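Comments concern the structure below.
Only a single protein chain was left out; the remaining protein chains are all shown in position.
Now for chain A:
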Amino acid sequence: MPTLSLLPVEIVLHIFSFHALREELSGIDDQPLSTCTVFSITQVGRRWRQIALNFPPLWNRILLYNTSVTTELLARSQSAPIVVHASSLSRTSGLPSKLESLTLVLQDPRWLQELVIRGIEGENISIP
């Protein structure tokens, strides 16, 4: 019986690429992490985890849930250009944590491919 574990790495990567974070999240970062298939992929087995964690394009959409998630994604995306969407900054209860995460991203020396900030119109928010 054929299984995915026997497929060549390049095919597995092709399959995984459809679950890259930038594909799964359509503009907002407020979805629960559990809805992102790519996180489940790393829990399936050793080979899947090894392949996924060594494929930076899966992870270069940097989420700002909190600093530990942001730090982990910056590490996994390695040298890939990163994409950041900071949404609903003025309303969420986790605003300080998101701003702290955003600061981490802005301090990263890599090329920022895309930065979208929404939801701060009419309010003053300072980024430390």
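Before moving on, here are some points about what is shown:
Everything below uses one rule, namely that a residue touches a chain if its C-beta (ideal position, glycine included) is under 8 Å from a C-beta of that chain, and two chains touch if they have at least 3 such contacts; residues count from 1.
Criterion: contacts and distances are computed from a predicted model.
Between the listed names "SKP1-like protein", "Ribosomal RNA-processing protein 44", "Checkpoint protein" or "E3 ubiquitin ligase complex SCF subunit sconC", the UniProt record for the complex's undisplayed chain reads "E3 ubiquitin ligase complex SCF subunit sconC".
When the missing chain is restored to the complex, the residue among A:Q43, A:S79 or A:Q107 that touches it is A:Q43. Residues 1-5, 7-8, 10-11, 14-19, 33, 35, 37, 39-49, 63, 65-66, 68-69, 72-73 of chain A touch the missing chain (whole complex, contact as defined above).
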